[in-house]
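Missing here is one protein chain; the remaining ones are kept as they sit in the complex.
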Amino acid sequence: MFSVTIRDHLMIAHSLSGEVFGPAQRLHGATYVVDATFRREQLDADGIVVDIGRASAELHAVLADFNYRNLDEEEAFAGRNSTTEVLAQVLADRLAERVQAGALGAVARGVSTIAVLLHESHVAWAGYERPL
Amino acid sequence: MFSVTIRDHLMIAHSLSGEVFGPAQRLHGATYVVDATFRREQLDADGIVVDIGRASAELHAVLADFNYRNLDEEEAFAGRNSTTEVLAQVLADRLAERVQAGALGAVARGVSTIAVLLHESHVAWAGYERPL
Amino acid sequence: MFSVTIRDHLMIAHSLSGEVFGPAQRLHGATYVVDATFRREQLDADGIVVDIGRASAELHAVLADFNYRNLDEEEAFAGRNSTTEVLAQVLADRLAERVQAGALGAVARGVSTIAVLLHESHVAWAGYERPL
Amino acid sequence: MFSVTIRDHLMIAHSLSGEVFGPAQRLHGATYVVDATFRREQLDADGIVVDIGRASAELHAVLADFNYRNLDEEEAFAGRNSTTEVLAQVLADRLAERVQAGALGAVARGVSTIAVLLHESHVAWAGYERPL
Amino acid sequence: MFSVTIRDHLMIAHSLSGEVFGPAQRLHGATYVVDATFRREQLDADGIVVDIGRASAELHAVLADFNYRNLDEEEAFAGRNSTTEVLAQVLADRLAERVQAGALGAVARGVSTIAVLLHESHVAWAGYERPL
Partner (left out) sequence: MFSVTIRDHLMIAHSLSGEVFGPAQRLHGATYVVDATFRREQLDADGIVVDIGRASAELHAVLADFNYRNLDEEEAFAGRNSTTEVLAQVLADRLAERVQAGALGAVARGVSTIAVLLHESHVAWAGYERPL
């Protein structure tokens, strides 16, 4: 199995509902360092998993919808918490939609899974992995 | 599949028996930077894998039993080497016991695997992953 | 010259005023990974720069005043931007006050400079260094 | 499942054929920070996955065949691109051959998979994992 | 003293002349992870050292002149080795020229020093610092 990972980042504000979140129930924020991983069994004719330039551009576009925003006001999280786990799922799903829509070109047809890992500090990170 | 990882560390002395260990047969020591990962298929009602605060406290408690100690004198390693691999297994098993005993609350019932990764230097790390 | 550095982190929301900040004028947030460095010419009788346990506790206390908060509502930043640079200065000044007030004990009398470095992402960080 | 990972590095020149590579079609180069991971279900009698000293020496030997070289002139990449993905596969296959030939000793008979991850910068990495 | 650092990277081929370089006399290459640091005594009216967006764009432009190239063919290194140290100096000098030419705006007039640190692997880095 082959994999390619690209890194970008995202800076947002949000608050979390539920006693379990303690002080994180207050409006605060986070930098998420975002690792997006694409996996596939066989490489394409150029010897790559995906075009890393296009993949980076698509990841950046997916992040741009949330970057420098308050997630409490974003429709994507209406009725639920924008926890690191949920955000990872939203980002992975949006990346998957773009791949399926052909944004990475024919090469990406062989991608079997997409994973998004969000580093919220030097001591905590969370992720979501899904088939394509 | 969702995951959450938390990081802590541990500083111990030990020696290793067997020619394969070369100079590490002498009494020496290590800092282990410890990454504990919890995985599950579905998030709980709060949108999380585990309560990261409680998980961090439990990990810290598990490490406290060995922190600043000579593992050669610890019962957990009687009759066997406290290699990085074995230590990872002991820590993962203890974390699993705590989760199963309810230390992380009802939320943790959905956790399917626990993994412990021990970084012993900038050029070597070892881990153990097990189902819950 | 000797130095000791300890690392902690801080998660906040804020907005920045001024065209130079572009999209960061909107309410957003950041995780700051915080490195606090203490320097001195000579070690104390125990062979240390500062008591790392007490220094970590004081740093954590200084961060707690801002952690999980919206800096736009904090008096410390009234009338000015809570940029990474300004935040580094505020944190370094508060640490310096605590050292001067004896919070780190007699050992800290020999500390000559305090520096705070704030990592806001994997590609940007800012800091402030001052004499004690 | 247990794992052990060791890190080394490799500095090479190469060019890549195909429009998808844009400016990387020109002769350029890369440092690859190389993580080689060995996994197995059960530890050996010494409590290890592999002898980390011998594994490091074998990885270093495998890298030495390409280190400080122009991959465009290397037979291993004749007729194909030396992309990060392809290079990871070549390195993993060579490591696997050495393990199977007994270079890591009897202990390595239990290794079930080998993975090679190549970090080409702070924002991109690629890997290949295979059974042994 | 305040500082701001931004990170980018550069992938080049080159060879080095002189017995001291051993196998690095052959044509090979490197990824340089580039940290550019700007220092100044006082912040500007916005509370910043430099406009991080413009500074990142200027650093990227400076790197673009060398990215994906063979430094052996670049005029900047004619008659001398493109060692990591020399490259750091060339990059710092070019950044300084741009700051002096007003590329970062009036805000940058207060910058007192520029430093460039080039990470060539996980175990080696080199840098150059100069007044502005």
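Order of writing sets the labels: A, B, C, D and E. Residues in every chain begin at 1.
The rule is simple: a residue touches a chain if its C-beta (ideal position, glycine included) is under 8 Å from a C-beta of that chain, and two chains touch if they have at least 3 such contacts.
Treat the numbers as computed from the prediction; the structure is a model and nothing was measured.
*Asks:* Give me the chain E residues in contact with the hidden chain, please.
*Replies:* Missing-chain contacts on chain E: residues 16, 18, 20-22, 80-86, 88-89, 117, 122-130.
*Asks:* Which residue numbers on chain C touch the omitted chain?
*Replies:* 1-8, 43, 46-49, 51-53, 56, 107
*Asks:* Please identify, in ascending order, the residues of chain B that touch the omitted chain?
*Replies:* 7, 9, 11-14, 23-24, 26-33, 67-70, 120-123
Following the convention adopted for this analysis, only the chains that are shown with their structure count from here on.
*Asks:* If you average the Cα atoms per chain, which one ends up farthest from chain D?
*Replies:* Chain centre farthest from chain D's centre: C.
*Asks:* Distance-wise, how many Å sit between the C-alpha centres of chain A and chain D, to the nearest whole number?
*Replies:* 27
*Asks:* Using CA atom averages as chain centres, what separation in Å is found between chain A and chain E?
*Replies:* For chain A versus chain E, the centre distance works out to 31 Å.
*Asks:* Do you know which chain A residues sit against two or more other chains?
*Replies:* Expected reply: 7, 122-123.
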